[in-house]
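Removed: one protein chain of the complex. Kept in place: all other protein chains.
Showing subunit A:
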Amino acid sequence: MQVPAHFEYERATSVDHALALLAKWGSEARVVAGGHSLIPMMKLRLARPEALIDINDLEELAYVRLDGDVLAVGAMTRHADLLASPLVGEHYPIFHDAERVIADPVVRNRGTVGGSLCQADPSEDLSAAFAAVGAAAVVRGPGGERKVPVREFHTGPYETVVAPGELLIEIVVPVRPGGGSAYEKVERRVGDWAVAAAGAAVWLDGDTVSDAGIGLTAVGAAHFHAPEAEEFLRGSPATDANLVEAGRIAAAHCEPVADQRGPSDYKKHLAGELTTRALRRAVERARGAI
């Protein structure tokens, strides 16, 4: 029987209350959202907080909405709700693609968008999807609020810019016309973490790629991101040859580690292939196909 070590439990009733509780307990406290990463880590003694601040009552952080021309996703939005959101499907289908292959329906009922980003697992899917679309994270602390591009949010495996005493509040994505997005993942079995996965967002001006975003996960891409391949695509025609070349460039800049999910060269191959496939689908969607 795996049970966490002893800790104190407090339930926050508002964002301000959560910040006050974090201040009260200091750096030994952790917030618990869905608990689907933190509680298993506590069972295995990979995490041993002295106090857990439960933020499940913070309904104020559970939303997907359009704020002007920005898609805003609250940190406490459950995976299942991101998957069910028609707004997301309309503006950024990449998130529906990704959510369909994150864990399983029951885990998705509980796990949250904010918890996923803050966990910063090197194989985390939403981090790659948010990196692809150029999202920013809104972080609130005792000193107020700051906005950090998702591409600067992760500072290493399991590490983010969120300091003790701070909360991730929401993730914002600019909604821009003329775009398409998609996510492609290879896993060993349904609901498993990625062997490799790639997300792509493309904006077209006629047949030219006016802007592109590429996110990668599980393949050792710095900040879940493929800037060299994006740079190659910007201003180029959206031909299949160019999408293949972008995949090749993305793969060349990855450093996957060999593990039980496969050898490094296989993962590198997947990084390139999945980048190209995600780009192809994103381009099709930008051109109006579904």
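Going forward, contacts are C-beta pairs under 8 Å (C-beta built on N, C-alpha and C of every residue); 3 or more make two chains touch, one makes a residue touch a chain; residues count from 1.
The criterion applied here is as follows: contacts and distances are computed from a predicted model.
Colleague: The complex lacks one chain in this depiction; which UniProt name from "Protein lplB", "Cobaltochelatase CobT", "Sarcosine oxidase, delta subunit family" or "(2Fe-2S)-binding protein" does that chain carry?
Modeller: Result for the unshown chain: "(2Fe-2S)-binding protein".
Colleague: Tell me which residue among A:14, A:56 or A:210 touches the hidden chain in the full complex.
Modeller: A:56
Colleague: Contacts of subunit A with the missing chain: which residues?
Modeller: The missing chain touches subunit A at positions 1-9, 11, 32, 35-36, 39-40, 43, 52, 54, 56, 103-107, 109-110, 190-191.
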